[in-house]
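Missing here is one protein chain; the remaining ones are kept as they sit in the complex.
Chain IDs A, B and C follow the sequence of writing; residue 1 opens each chain.
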Amino acid sequence: MNWEAILAPYSQVVKELKVKLKGMRAQFEYESKHSPIEFVVGRVKPVPSIIEKAEKKAIPLDEIDQEIQDIAGVRVVCQFVDDIYTVVEMIRSRNDLTIVEEKDYIARKKISGYRSYHMIIEYPVETISGMKIILAEIQIRTLAMNFWAINEHSLNYKYDGAIPEEIKNRLQRAAEAAFKLDEEMSKIKSEVREAQRVFRRI
Amino acid sequence: MNWEAILAPYSQVVKELKVKLKGMRAQFEYESKHSPIEFVVGRVKPVPSIIEKAEKKAIPLDEIDQEIQDIAGVRVVCQFVDDIYTVVEMIRSRNDLTIVEEKDYIARKKISGYRSYHMIIEYPVETISGMKIILAEIQIRTLAMNFWAINEHSLNYKYDGAIPEEIKNRLQRAAEAAFKLDEEMSKIKSEVREAQRVFRRI
Amino acid sequence: MNWEAILAPYSQVVKELKVKLKGMRAQFEYESKHSPIEFVVGRVKPVPSIIEKAEKKAIPLDEIDQEIQDIAGVRVVCQFVDDIYTVVEMIRSRNDLTIVEEKDYIARKKISGYRSYHMIIEYPVETISGMKIILAEIQIRTLAMNFWAINEHSLNYKYDGAIPEEIKNRLQRAAEAAFKLDEEMSKIKSEVREAQRVFRRI
Partner (left out) sequence: MNWEAILAPYSQVVKELKVKLKGMRAQFEYESKHSPIEFVVGRVKPVPSIIEKAEKKAIPLDEIDQEIQDIAGVRVVCQFVDDIYTVVEMIRSRNDLTIVEEKDYIARKKISGYRSYHMIIEYPVETISGMKIILAEIQIRTLAMNFWAINEHSLNYKYDGAIPEEIKNRLQRAAEAAFKLDEEMSKIKSEVREAQRVFRRI
């Protein structure tokens, strides 16, 4: 299989979503407003991960475009928890994509401690062989949630999903520390936002 | 006037068009085909140039978004003259923009010697205050045409549109040399295109 | 004053340091090792901040290159506290810069709660008018330290250095939450690092 050619439209979707979401950030700055978006990253799922997921879920390779929803993935990282919901609203109101599904792992965090807001979207992309509708996942998190999630991801990978109890507990305590940081930040958020406005105007 | 905020949607359109047109180039490469696009550049018209053009044409500043069509500008540079028309076809077939006007300064070159293909498009862009339709200009040229045009632009600027006869003649001869180069290249184009295909596959 | 021309060598130093420090990160990845560098950002001090600092400290404008040490600034952000000292060692062993001063605000944090490692360096940069020695500041922090410091910076700016007691206390509690997060992360760091190694190899 020519994976590079198969994944080309996904790679294009990631690039376009990044430019569009980063553009929102820039527009807030030009208008001297607090941006709910701190930074945006994106990636196309690596081929070995696609194959592994397809095997685990018994998905034929010619159906991965329908059955694997996170081949194209974009992550929006925010400063405050509230900002996440502002970003969600902004994405909902766009006309260049369609929302297929939303999962709020902040209101209901996973047992592991994982917190994040997920949106699955359909995105129409023009390719050299015509228009294609591509599924993509947008994850929206605070810096503290992101910090924790990156570490959990590495550990899950190492232990193939079966993290030993002792390490799970330590990870749990780190999750609580991250959660606590988000809470303390929330208490100074109106102050900081106001400060950013002042800062930009000068 | 907060020009930065006014021009933000134009700047966003330039970024999106660049990512979309560069993406086409990448897709040709992934499929080991000759790309009709050599490179893509873009710019937002500088504020002094916008003001000057508005004054010259007596356009009120609140109508520049309708009356000045090249505030957002993207340039596609091609290897061969034929490639220009391939790019034109590809742009015509896209669903994420509408073509308003086309001018073929290759079939009918300007008296100055200027050659290029121009398309004026309407492009819908999502901003933090909703969707906006923005006019943009796409210029499509060969490397030789581009080379010449950049120099002519500098000279026009220097002499404020009134280039002295002697320099105009020299520029004319350079235009002929650029035209001749495009012609000679056309004669080897099928050979070179084929070569590129071979090259990529290895 | 043509500030753009004056600041050009500083801007060049920031670009070169970023490419060099980011390159270290890439080399760790190629060798499938945990990178002590998570990300690198840089900036040239904005002109109004340079002028303000010069006035506050009564520095004549023709001595700012000697007296203001952070006109060129680069920030290295790490995952774990230990990584900071690895980065410090790596910078000390380079031959393309000279260390002038080091301040360890992690061992001895500031009263405000600020933690970070600072290095002032001399960096030789080639310009179009010959070689120049430029002073630059490198700040090295964890993600949690960085998160907190960005917020403190905004507040300091807003209150012009005199943050009200009540807000100072809240900021203090956020600093403790950030510190706690770093501590909890330290306890899982050997696990996570090992996991990253495994992850890369696959």
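By definition in this document, a residue touches a chain if its C-beta (ideal position, glycine included) is under 8 Å from a C-beta of that chain, and two chains touch if they have at least 3 such contacts.
Remember, predicted model here, so these are calculated numbers, not experimental data.
J.: Could you tell me which of the visible chains the hidden chain touches?
T.: The chain that is not shown touches these displayed chains: B, C.
J.: Could you tell me which of C:98, C:127, C:169 or C:190 touches the chain that is not displayed?
T.: Hidden-chain contact among the options goes to C:127.
J.: Would you indicate which residue among B:63, B:122 or B:184 is in contact with the undisplayed chain?
T.: Result: among the candidates, B:184 touches the missing chain.
J.: Please output the residues of subunit C touching the missing chain, sorted low to high.
T.: Looking at subunit C, the ones touching the missing chain are residues 2, 4-5, 8, 11-12, 15-16, 19-20, 23-24, 26-28, 30-31, 90, 93-96, 124, 126-128, 130-131.
J.: Determine and list the subunit B residues touching the chain excluded from the picture.
T.: For subunit B, the residues touching the absent chain are 48, 79, 143-144, 147, 151, 154-155, 157-159, 167, 170-171, 173-174, 176-178, 180-181, 183-185, 187-188, 191-192, 194-196, 198-199, 202.
The rule is short, and it goes like this: only the chains that are shown with their structure count from here on.
J.: Please categorise the chain-chain contact pattern as a line, ring, star, complete graph or other.
T.: line
J.: Can you compute the centre-to-centre distance for subunit B and subunit C, using the mean CA position of each chain? Integer Å is fine.
T.: Between these chains, centre-to-centre, one finds 41 Å.
J.: Roughly how many whole angstrom separate the Cα centroids of subunit A and subunit B?
T.: 35
J.: Multi-chain contacts in subunit A: which residues touch at least two other chains?
T.: none
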